[in-house]
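A protein chain is absent from this complex, but the other protein chains hold their places.
The block that comes next holds subunit A.
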Amino acid sequence: MFLLQSRASCRLRESPEEGKVFTEGMLMNEERGVVPLLLVLHWKHGAGSPLPITPVNATCATRHPCHSNLMNQIRNQLAQLNGSANALFILYYTAQGEPFPNNLDKLCGPNVTDFPPFHANGTEKTRLVELYRIIAYLGASLGNITRDQKVLNPNALSLHSKLNATADIMRGLLSNVLCRLCNKYHVAHVDVAYGPDTSGKDVFQKKKLGCQLLGKYKQVIAVVAQAF
């Protein structure tokens, strides 16, 4: 489990799995630990605002060639996430008990302040960079939520399963976006930011933050999937 606070920068070139193309099937087995490692390697204390993307002339090499149908894979993964987001949200707030199911607007509203922005009308490169930030943010947050829920709701197995499946898809999506950025746009460096760590929060607050994050995820992933 990786717990990241504040912001971090990500240097793609340093990743041992750099440039590897992920498909849904591969993600479940091969690359389960790649993205956390990638993120941990690039974690940087005290990073400020997101750093600009790599200059165009920067070199960006990948160890493996990207899949020829990479954008389709990205679209499929986004569609897959979009299709399961609402079910995950429902499973989550149901498992938390009252008052969550009956106060979704107050406890699970998508008011996550530091969530990375997304502009659907931007260029593909911009959208891919923003998608990368979003998925990195969501992946870390899902890790925190999964950790908390295993303690707080150890018997909510379907919720755990759904959280793990979503995290797996996100890891694959992140790798594919990275590959696309690197190969086509030669982007080797994208700053990413993460949500607040919940490890020090009280239990009710953990539940609430997780619910807000999943509400935001459900909202954002629909827009992103539509944009691609």
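Note that a contact is a pair of C-beta atoms (placed from the backbone, for glycine too) under 8 Å apart; a residue touches a chain by one contact, two chains touch by 3 or more; residues count from 1.
Here, contacts and distances are computed from a predicted model.
Looking at the choices "Queuine tRNA-ribosyltransferase catalytic subunit 1", "COMD9 protein", "Oncostatin-M-specific receptor subunit beta" or "COMD4 protein", the name in the UniProt record of the chain not drawn here is "Oncostatin-M-specific receptor subunit beta".
Within the whole complex, the absent chain has one touching residue among A:Gln96, A:Thr166, A:Asn183 or A:Thr198, and that is A:Gln96. Looking at A:Ser84, A:Thr126, A:Asn153 or A:Gln219, the residue that reaches the missing chain in the full complex is A:Asn153.
On the side of subunit A, touch with the chain left out of the figure occurs at residues 96-100, 103, 105-107, 109, 151-155, 202-204, 207-208.
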